[in-house]
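Take a look at subunit A:
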Amino acid sequence: MGILEIKNVNKRFGGLQALGNVNLSVAENTVHAIIGPNGAGKSTLLNCLVGKLIPDTGSVMFDGQSVLGRAPYEINQMGISRVFQTPEIFGDLTVMENMLIPCFAKRDGSFEMNALASMSKQRDIMEKAEQMLVDMNMADKRHMHAASMSRGDKRRLEIGMCLSQEPRLLLLDEPTAGMARADTNNTIDLLKQISAERDITIAIIEHDMHVVFSLAQRITVLAQGTPLVEDTPEKIKGHPKVREAYLGESA
Partner candidate 1 sequence: MLGLTPKDTTLLIIVAILTLFAPFILNPFPTDSAMAQFNAGYPDLMQRFVIFGIFAIGFNILFGLTGYLSFGHAAFLGVGSYSAVWMMKLLTMNVIPAIVLSVIVAGLFSVVIGYISLRRSGIYFSILTLAFAQMSYNLAYSVLTPVTNGETGLQIALDDPRILDGANAPQYPNLFGTEMNDAVTMTLGPWAFTFSVGYYVCAIIMMLAFYLSIRIFRSPFGMMLRAVKSNQQRMNYTGLNTRPYTLAAFVISGMYAGLAGGLMASMDPLAGAERMQWTASGEVVLMTILGGAGTLIGPVVGAGFIKYFENIFSKINDSILHQWFSFMPEGLEDLLVFLVHPFIGKGWHLTLGLLFMLVVIFLPGGLVEGGQRLSKMFRRKAKTSDEKTDGKTSPAE
Partner candidate 2 sequence: MSKYDVTRRGVLRTGAIAGAGFALPTYLRAQESGYLNAPTGSTVTLGFNVPQTGPYADEGADELRAFELAVEHLNGEGDGGMLNTFSSKSLSGSGILGKKVEFVTGDTQTKSDAARASAKSMIEKDGAIMISGGSSSGVAVAVQGLCQEAGVIFMAGLTHSNDTTGKDKKANGFRHFFNAYMSAAALAPVLKNLYGDDRRAYHLTADYTWGWTQQESIAAATEAMGWETVNNVLTPLASTDFSSYIAPVLNSGADVLVLNHYGGNMVNSLTNAVQFGLREKQANGKNFEIVVPLYSELMAKGAGKNIAGIVGSQNWDWKLENEMGDKYAGTNAFVKSFGEKYGFPPSQAAQTCYAQTLLYADAAERAGTFNPCAIVEALEGYEFDGLGNGPTSYRAEDHQCFKDVVVVKGAADPEDEFNLVEIVEVTPVEQVTYEPDHPMFAGGELGQCNPGA
């Protein structure tokens, strides 16, 4: 029984079958990659997991509870954090504030009326955010405007923000898209480290095979909205169906 269980999920957009009978299980504390050519339904699947889309049929269970019909913030509070393809951070806020917000969300839940609370009195949260900045290696940037950072730093910040919520499942949507090689490698190292040090399940959607094969413990290949194969990276590499799907696309 995995931490995330997707059963018989179907989703149509008008005449287009975006997802067809998707069954997928992600085991706890593993790194699970979902790959597939463009239009394979990866993003649709991801959106179904976080509450942005509701599948037509099927069920999505996280830790034994259904996530369907819940708002994104409720799903997040259940323990699922999401990293976006282009980093979604609070650009107008400082790096420190960016880190504080998820800490508050973890401690106080989805809404807390603390309009007169003093920030400096929130010791526990300040310390936690500070620690996370150190962990993410960006303590020196704490007063910077988040929007003015490099893309790699933004990505790191976003991952840090997700981690400070202590999620049980971290969803990453092409985390290295558009990154330079060096930044990509840094991100891979960071994710490896996270996976090794923390009690966390990581599900990653990725195009870049280099990233996938350096990180994943299991890989699901999606094509035309349906899982093609699911296996370990070694086996996937030589799988004929996968080659077909990818070659077919590149041709």
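For anyone wondering why these and not others, all candidates are chains of the complex that A comes from, given by their letters.
The rule is simple: contacts are C-beta pairs under 8 Å (C-beta built on N, C-alpha and C of every residue); 3 or more make two chains touch, one makes a residue touch a chain; residues count from 1.
Please read all numbers here as calculations on a predicted model, not as lab measurements.
Shown alone here is subunit A; of the other chains of the complex, listed as 1 or 2, the one that touches it is 1. Of all the residues in subunit A, the ones that touch candidate 1 in their complex are 50, 71-74, 76-77, 81-82, 84, 88-94, 97, 100-102, 104-106, 109-119, 122, 143-145, 161, 165.
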